[in-house]
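In this view, the complex is presented without one of its protein chains, the others remaining in place.
Coming up: subunit A.
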Amino acid sequence: MAADSFESKTYEIEILTPTIIGGQDKIQSFEFVREGEYLYFLNFDKLFEKNLFKDSFIEELSRGLSSGARDFNIKDILKKYSIDFKKAVKYRLRLEGVTSHCKEVVAFVKSAGRFYIPGSSLKGAMRSSITKALSKNLLQLYENALSNAYQKALNKSRVDSKFVSRDADEKIFGTPYESPFKYLKVSDSSFADQESAGIFEIKVLNICSNHAKWFSRNGNIDDPSQATAIVAEGLKPGVKLYGTIKAEKDLIEGNSAVKGLKEKLLTSGASSSPYEFVAQILSSVAKDYIQKEISFYSKYNQKQIVSEYQKLLSILNSLDKNQFLLQIGFSTGYLSKTVGIFFNKNHFEKLSRVDTQSKIYPDIFPKSRRLLFKDGNIWTVPGWIKVTIR
């Protein structure tokens, strides 16, 4: 066995479009103060420790919190008691062209308060892409799993929408103990400093009777400026993070499914390292996906997004062998995370019976996309990163 198979390599992530890895939490409106170009996130322990206030402040605060925080504004209360909140701030983030009111903020995942990209997110996105590159007869197993779940639903048996693909996953990759993905090890990334992160605004594009509309609480509307915004912590374009990655030989040779990938992709017969092999798969899947999205957005006349995707496509076309593009994280949508990119109307009809909680319109699914806005204008798509392995 070659000695270098024990060595891990370094990965570099370059954020291409704002990337949001949602933690489990939403940050509530009483936990931050908006001032100028920043959101300041409060450290309540410090506020109390400093004992800067009277009992009535605490009363007012707890009344505000228990009332459901509807018209509650922490800034007013802090001002009323002349508390300098900047002395009790955990961190602050710049608002990146956010024009909407920040009611709550989707929190980025953190480790002991520090922003990072979990190895699990990176690996999960890689696995999802590799799955999309499988041969047709293996992808058929996902269609079968969907059909089985559909039959169950028709027979009024309970179907857990969290585990519809599990059967196919196991048939293709084996149990977790046998899975080739055991041989792909991706560490958590290094930490990002506060300047690398910002607050971003997302709105939901919805296709209604063949026209692009924007989701708002009062229904779908034409004017995006009136649409409902989701506000989230994210990493800024240009930011770079590092970690280690180890792709062992058995990732591409340990299982017949992945072995098939190798036969399918390595037409030249050149021997390729597991890293280059994985990069090649991911790039081809990304290319296919980007092209499909370009035709989607072209159809609905979204010029800005089409040009953003064309920029990504030109980056993709100039990558080295040790590089690939990937979309990760929050708001990246159904197609990015599933094998649904191969599904048609028939499949989505079945899916609508299997997953009754989601609104699934078989004629066009998914009919919505989450997009980033800047200064009130449509800006770009979330979550695209460039990965370089050295």
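Quick notes on this structure:
Simple rule for what comes next: a residue touches a chain if its C-beta (ideal position, glycine included) is under 8 Å from a C-beta of that chain, and two chains touch if they have at least 3 such contacts; residues count from 1.
In the analysis below, contacts and distances are computed from a predicted model.
One subunit of the complex is not drawn; among "Rhodanese-like domain-containing protein", "Cytochrome d ubiquinol oxidase subunit II", "3-methyl-2-oxobutanoate dehydrogenase (2-methylpropanoyl-transferring)" or "CRISPR system Cms endoribonuclease Csm3", its UniProt record names it "CRISPR system Cms endoribonuclease Csm3". For the chain missing from the display, the contacting residue among A:R166, A:H211, A:K259 or A:K367 is A:R166, taking the whole complex into account.
Interface note for the absent chain: among A:L61, A:A145, A:A212 or A:V306, the touching residue is A:A145.
Contact with the chain not shown here comes from a single listed residue; of A:P18, A:G234, A:G254 or A:G340, that residue is A:G340. Set against the missing chain, the residues A:K185, A:K240, A:K287 or A:K321 yield one that touches it, A:K185. Looking at subunit A, the residues touching the absent chain are 1, 6-8, 23-24, 43, 45, 90, 109-114, 116, 118-120, 122-124, 128, 131, 142, 145-146, 149, 161-166, 168-169, 181-188, 191, 243-244, 246, 334, 337-340, 351, 354-355, 358.
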